[in-house]
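Omission of a single protein chain aside, the complex is shown with its protein chains in their original locations.
Let's turn to chain A:
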Amino acid sequence: MIHFVLLISRQGKVRLTKWYSPYSQKERTKVIRELSGVILTRGPKLCNFVEWRGYKVVYKRYASLYFCMCIDQEDNELEILEIIHHYVEILDRYFGSVCELDLIFNFHKAYYILDELLIAGELQEPSKKTVARLIAAQDSLVETAKEEASSISNIIAQATK
């Protein structure tokens, strides 16, 4: 299974973290520090796998962002690479040629998309279209609610409550 997913920028800034196995906040920082030390220093033409504490970390660089996933020894590295690619494609479709800034300002959306892609550290949805559809459905649900909430009458009603 996938133990965690990390998005790290080339400068070592963390852009997204998702933990499927229990790690304390302290361990999380440590893991990221260790891994970004290992991964960011690797040259461009090397293989995308790193052995780390008995696990394997599969990473791939897209523009300035490193997408990393930590998996068990038995897992298939190439499959994980495909999942990463998959995720990037969905992001790309959702944001319209995604860039790091999109993820910085919409970090929660990146999470929601990831949540539709993986569950409990396993791939749950191989279809890009389905994920896109689900996210759109959620967004529209949120949007309608937001319109309601921000209408003036609502604010007044709240203030005079």
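To be clear about the criterion, contacts are C-beta pairs under 8 Å (C-beta built on N, C-alpha and C of every residue); 3 or more make two chains touch, one makes a residue touch a chain; residues count from 1.
Following the convention adopted for this analysis, contacts and distances are computed from a predicted model.
The chain absent from the displayed complex carries the UniProt protein name "AP-3 complex subunit delta", chosen from "DNA excision repair protein ERCC-8", "Aspartate--tRNA ligase, cytoplasmic", "AP-3 complex subunit delta" or "Sorting nexin-2". Those residues of chain A that touch the chain absent from the view are 1, 14-17, 19-20, 22, 24-25, 28-29, 43, 45-51, 72, 74, 76-79, 81-82, 104-105, 107-108, 111-112, 115, 119-120, 122-127, 130, 134, 137-138, 141-142, 145-146, 149, 155, 158-161.
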